[in-house]
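For this depiction, one protein chain was excluded, whereas all remaining protein chains were kept in their positions.
On to subunit A.
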Amino acid sequence: MLKIKDLYAGIEGKDILQGINLEVKAGEVHAIMGPNGSGKSTLASVVAGKEEFEVTRGYITFDNEDISELDPEERAHKGIFLSFQYPVEIPGVSVTNFIKTAINETRKSKGQKDMPASEMLKMIKEKADMLEIDRKFLSRSLNEGFSGGEKKRNEVFQMAMLEPKLAILDETDSGLDIDALKVVANGVNKLKSEDNAVIVITHYQRLLDYIIPDFVHVIMNGKIVKSGTKELAYELEEKGYDWIKEELV
(Lines give C-alpha, C1' and ligand atoms only; values in the text may rest on other atoms or scores of the structure.)
Protein backbone atom coordinates (compact mmCIF):
# COMPACT_ATOMS: atom_id res chain seq x y z
CA MET A 1 0.00 0.00 0.00
CA LEU A 2 2.56 2.59 1.19
CA LYS A 3 6.16 2.41 0.09
CA ILE A 4 8.76 4.89 1.23
CA LYS A 5 12.10 4.56 -0.47
CA ASP A 6 15.31 6.29 0.62
CA LEU A 7 13.40 9.40 1.65
CA TYR A 8 15.25 12.60 2.51
CA ALA A 9 13.18 15.59 3.50
CA GLY A 10 13.69 18.77 5.45
CA ILE A 11 12.83 22.33 6.06
CA GLU A 12 14.78 25.43 5.08
CA GLY A 13 17.69 23.43 3.76
CA LYS A 14 18.06 21.28 6.87
CA ASP A 15 17.45 17.57 6.35
CA ILE A 16 15.28 16.02 9.04
CA LEU A 17 14.55 12.70 7.37
CA GLN A 18 17.75 11.07 6.19
CA GLY A 19 16.97 7.98 4.20
CA ILE A 20 13.71 6.47 5.44
CA ASN A 21 12.70 3.09 4.04
CA LEU A 22 9.34 1.68 5.02
CA GLU A 23 6.72 -0.55 3.49
CA VAL A 24 3.20 -0.86 4.90
CA LYS A 25 0.86 -3.48 3.44
CA ALA A 26 -2.92 -3.64 3.65
CA GLY A 27 -4.10 -5.19 6.90
CA GLU A 28 -0.98 -4.23 8.86
CA VAL A 29 -0.41 -2.05 11.90
CA HIS A 30 2.99 -0.39 12.19
CA ALA A 31 4.23 1.49 15.22
CA ILE A 32 6.89 4.15 14.90
CA MET A 33 8.72 5.07 18.06
CA GLY A 34 11.68 7.24 18.83
CA PRO A 35 12.98 10.01 21.04
CA ASN A 36 11.91 13.66 20.72
CA GLY A 37 13.13 15.38 17.59
CA SER A 38 13.97 12.14 15.81
CA GLY A 39 11.69 12.92 12.85
CA LYS A 40 8.52 10.95 13.69
CA SER A 41 6.07 13.82 13.18
CA THR A 42 7.99 15.08 10.16
CA LEU A 43 7.58 11.67 8.53
CA ALA A 44 3.81 11.83 9.19
CA SER A 45 3.56 15.36 7.76
CA VAL A 46 5.62 14.50 4.68
CA VAL A 47 3.42 11.49 3.89
CA ALA A 48 0.32 13.68 4.30
CA GLY A 49 1.84 16.31 2.01
CA LYS A 50 2.68 19.30 4.18
CA GLU A 51 4.24 21.79 1.75
CA GLU A 52 6.57 23.32 4.31
CA PHE A 53 8.74 20.23 4.00
CA GLU A 54 10.84 19.68 0.94
CA VAL A 55 11.57 16.20 -0.28
CA THR A 56 15.15 16.27 -1.53
CA ARG A 57 15.64 12.59 -2.37
CA GLY A 58 13.70 9.37 -2.61
CA TYR A 59 10.00 8.88 -3.17
CA ILE A 60 6.71 7.81 -1.63
CA THR A 61 4.26 5.58 -3.46
CA PHE A 62 0.71 4.81 -2.44
CA ASP A 63 -1.07 1.93 -4.19
CA ASN A 64 1.90 1.88 -6.61
CA GLU A 65 1.48 5.52 -7.58
CA ASP A 66 4.13 8.12 -6.82
CA ILE A 67 2.43 10.67 -4.57
CA SER A 68 5.46 12.83 -3.78
CA GLU A 69 4.16 15.71 -5.88
CA LEU A 70 0.49 15.56 -4.86
CA ASP A 71 -1.33 18.22 -2.84
CA PRO A 72 -2.48 17.27 0.67
CA GLU A 73 -6.14 17.17 -0.44
CA GLU A 74 -5.27 14.83 -3.34
CA ARG A 75 -3.55 12.47 -0.93
CA ALA A 76 -6.59 12.62 1.34
CA HIS A 77 -8.82 11.75 -1.63
CA LYS A 78 -6.67 8.66 -2.25
CA GLY A 79 -7.30 7.53 1.31
CA ILE A 80 -4.45 8.89 3.43
CA PHE A 81 -5.49 10.31 6.79
CA LEU A 82 -3.34 12.02 9.38
CA SER A 83 -4.54 12.34 12.94
CA PHE A 84 -2.79 15.49 14.13
CA GLN A 85 -0.68 15.69 17.23
CA TYR A 86 -1.89 19.28 17.62
CA PRO A 87 -5.26 19.66 15.88
CA VAL A 88 -5.88 23.26 14.78
CA GLU A 89 -8.72 25.29 16.31
CA ILE A 90 -11.13 26.73 13.75
CA PRO A 91 -13.64 29.01 15.49
CA GLY A 92 -16.91 29.54 13.65
CA VAL A 93 -17.00 26.18 11.86
CA SER A 94 -18.80 23.39 13.68
CA VAL A 95 -17.47 19.83 13.81
CA THR A 96 -20.52 18.68 11.83
CA ASN A 97 -20.16 21.28 9.07
CA PHE A 98 -16.48 20.58 8.85
CA ILE A 99 -16.86 16.85 8.45
CA LYS A 100 -19.72 17.32 5.96
CA THR A 101 -17.52 19.57 3.85
CA ALA A 102 -14.61 17.11 4.05
CA ILE A 103 -16.74 14.13 3.03
CA ASN A 104 -18.48 15.91 0.18
CA GLU A 105 -15.25 17.41 -1.15
CA THR A 106 -13.75 13.91 -1.19
CA ARG A 107 -16.83 12.57 -2.98
CA LYS A 108 -16.69 15.43 -5.47
CA SER A 109 -13.09 14.51 -6.33
CA LYS A 110 -14.32 11.06 -7.28
CA GLY A 111 -17.17 12.41 -9.37
CA GLN A 112 -19.77 11.38 -6.78
CA LYS A 113 -22.70 13.49 -5.64
CA ASP A 114 -22.97 14.90 -2.12
CA MET A 115 -23.88 12.37 0.53
CA PRO A 116 -27.64 12.63 1.23
CA ALA A 117 -28.28 14.49 4.48
CA SER A 118 -30.13 11.59 6.10
CA GLU A 119 -27.29 9.19 5.37
CA MET A 120 -24.77 11.71 6.71
CA LEU A 121 -26.72 12.15 9.94
CA LYS A 122 -27.02 8.42 10.44
CA MET A 123 -23.31 7.96 9.93
CA ILE A 124 -22.45 10.84 12.26
CA LYS A 125 -24.68 9.37 14.97
CA GLU A 126 -23.23 5.88 14.55
CA LYS A 127 -19.60 6.98 14.68
CA ALA A 128 -20.18 9.43 17.52
CA ASP A 129 -21.80 6.66 19.56
CA MET A 130 -18.92 4.31 18.83
CA LEU A 131 -16.46 6.87 20.20
CA GLU A 132 -18.75 7.86 23.08
CA ILE A 133 -18.95 11.43 21.78
CA ASP A 134 -21.75 13.61 23.11
CA ARG A 135 -23.99 14.94 20.32
CA LYS A 136 -23.67 18.49 21.71
CA PHE A 137 -19.97 18.29 21.06
CA LEU A 138 -20.63 18.05 17.31
CA SER A 139 -22.22 21.48 17.11
CA ARG A 140 -19.28 23.15 18.82
CA SER A 141 -16.67 25.05 16.84
CA LEU A 142 -13.96 22.75 15.56
CA ASN A 143 -11.41 22.12 18.31
CA GLU A 144 -12.08 25.51 19.89
CA GLY A 145 -11.69 25.22 23.63
CA PHE A 146 -11.53 21.41 23.38
CA SER A 147 -9.48 19.64 26.02
CA GLY A 148 -6.50 17.64 24.81
CA GLY A 149 -8.53 14.45 25.07
CA GLU A 150 -11.52 15.93 23.21
CA LYS A 151 -9.26 17.02 20.38
CA LYS A 152 -7.82 13.54 19.97
CA ARG A 153 -11.21 11.91 20.15
CA ASN A 154 -12.42 14.34 17.50
CA GLU A 155 -9.50 13.33 15.27
CA VAL A 156 -10.46 9.67 15.52
CA PHE A 157 -14.09 10.63 14.89
CA GLN A 158 -13.03 12.30 11.63
CA MET A 159 -11.03 9.21 10.75
CA ALA A 160 -14.12 7.05 11.37
CA MET A 161 -16.20 9.32 9.13
CA LEU A 162 -13.67 9.48 6.29
CA GLU A 163 -12.82 5.74 6.37
CA PRO A 164 -9.25 6.08 5.07
CA LYS A 165 -7.14 3.30 3.60
CA LEU A 166 -4.13 4.43 5.56
CA ALA A 167 -4.45 6.17 8.90
CA ILE A 168 -1.43 7.79 10.51
CA LEU A 169 -2.00 8.47 14.20
CA ASP A 170 0.52 11.05 15.35
CA GLU A 171 0.78 10.82 19.13
CA THR A 172 -2.92 10.27 19.44
CA ASP A 173 -2.30 8.94 22.95
CA SER A 174 -0.81 12.14 24.35
CA GLY A 175 -3.26 14.04 26.51
CA LEU A 176 -5.55 11.04 26.95
CA ASP A 177 -6.35 9.46 30.28
CA ILE A 178 -6.57 5.67 30.40
CA ASP A 179 -10.35 5.52 29.85
CA ALA A 180 -10.24 7.86 26.87
CA LEU A 181 -7.28 5.92 25.53
CA LYS A 182 -9.29 2.72 25.62
CA VAL A 183 -12.25 4.31 23.83
CA VAL A 184 -10.02 5.77 21.12
CA ALA A 185 -8.05 2.54 20.67
CA ASN A 186 -11.27 0.57 20.56
CA GLY A 187 -12.53 2.91 17.83
CA VAL A 188 -9.36 2.44 15.79
CA ASN A 189 -9.58 -1.35 16.19
CA LYS A 190 -13.19 -1.39 15.00
CA LEU A 191 -12.18 0.48 11.87
CA LYS A 192 -9.32 -1.91 11.19
CA SER A 193 -9.76 -4.40 8.36
CA GLU A 194 -7.81 -6.49 5.88
CA ASP A 195 -8.06 -3.64 3.37
CA ASN A 196 -6.66 -0.80 5.39
CA ALA A 197 -3.54 -0.06 7.41
CA VAL A 198 -2.55 2.00 10.42
CA ILE A 199 0.70 3.70 11.38
CA VAL A 200 0.84 4.57 15.07
CA ILE A 201 3.39 7.16 16.09
CA THR A 202 4.00 7.19 19.81
CA HIS A 203 6.49 7.83 22.57
CA TYR A 204 5.12 5.19 24.83
CA GLN A 205 4.34 1.54 24.66
CA ARG A 206 1.05 2.18 26.56
CA LEU A 207 -1.14 2.70 23.46
CA LEU A 208 0.32 -0.43 21.88
CA ASP A 209 -1.34 -2.54 24.58
CA TYR A 210 -4.63 -1.62 22.95
CA ILE A 211 -3.68 -1.20 19.31
CA ILE A 212 -1.45 -4.21 18.75
CA PRO A 213 1.22 -3.55 16.13
CA ASP A 214 2.51 -6.11 13.66
CA PHE A 215 5.76 -4.19 13.38
CA VAL A 216 7.61 -1.69 15.52
CA HIS A 217 10.21 0.69 14.07
CA VAL A 218 12.58 2.97 15.89
CA ILE A 219 13.50 6.30 14.32
CA MET A 220 16.63 8.14 15.34
CA ASN A 221 18.15 11.14 13.60
CA GLY A 222 15.76 10.82 10.70
CA LYS A 223 16.44 7.17 10.01
CA ILE A 224 14.78 3.89 10.93
CA VAL A 225 17.54 2.27 12.96
CA LYS A 226 15.77 -0.81 14.22
CA SER A 227 12.64 -2.76 13.33
CA GLY A 228 11.00 -5.63 15.12
CA THR A 229 7.72 -6.96 16.44
CA LYS A 230 5.69 -5.71 19.40
CA GLU A 231 8.26 -7.14 21.83
CA LEU A 232 10.59 -4.35 20.72
CA ALA A 233 8.14 -1.83 22.16
CA TYR A 234 8.31 -3.53 25.59
CA GLU A 235 12.06 -3.54 25.43
CA LEU A 236 12.09 0.22 24.68
CA GLU A 237 9.66 0.88 27.51
CA GLU A 238 11.93 -0.95 29.89
CA LYS A 239 15.34 0.20 28.73
CA GLY A 240 14.78 3.51 26.94
CA TYR A 241 16.55 4.38 23.71
CA ASP A 242 20.16 4.53 24.89
CA TRP A 243 20.91 0.86 24.30
CA ILE A 244 19.97 1.25 20.65
CA LYS A 245 22.31 4.20 20.35
CA GLU A 246 25.07 2.09 21.85
CA GLU A 247 24.25 -0.78 19.52
CA LEU A 248 24.60 1.60 16.59
CA VAL A 249 28.03 2.71 17.68
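The definition used in the following text is that contacts are C-beta pairs under 8 Å (C-beta built on N, C-alpha and C of every residue); 3 or more make two chains touch, one makes a residue touch a chain; residues count from 1.
Please note the rule applied: contacts and distances are computed from a predicted model.
Chain not shown in the complex: UniProt lists it as "Fe-S cluster assembly protein SufD", one of "ABC transporter ATP-binding protein", "Lactate utilization protein", "Fe-S cluster assembly protein SufD" or "DNA repair protein".
Only one of A:N21, A:T61 or A:N104 touches the absent chain when the whole complex is considered: A:N104. Listed residues A:I90, A:L121 or A:L248: the one in touch with the omitted chain is A:I90.
When the full complex is taken into account, the listed residue touching the unshown chain is A:E52, out of A:E12, A:E52 or A:D134. The chain not shown here touches subunit A at positions 45, 48-52, 71-73, 75-77, 81-82, 84, 87-88, 90-93, 97-98, 100-106, 109, 114, 141, 158, 162.
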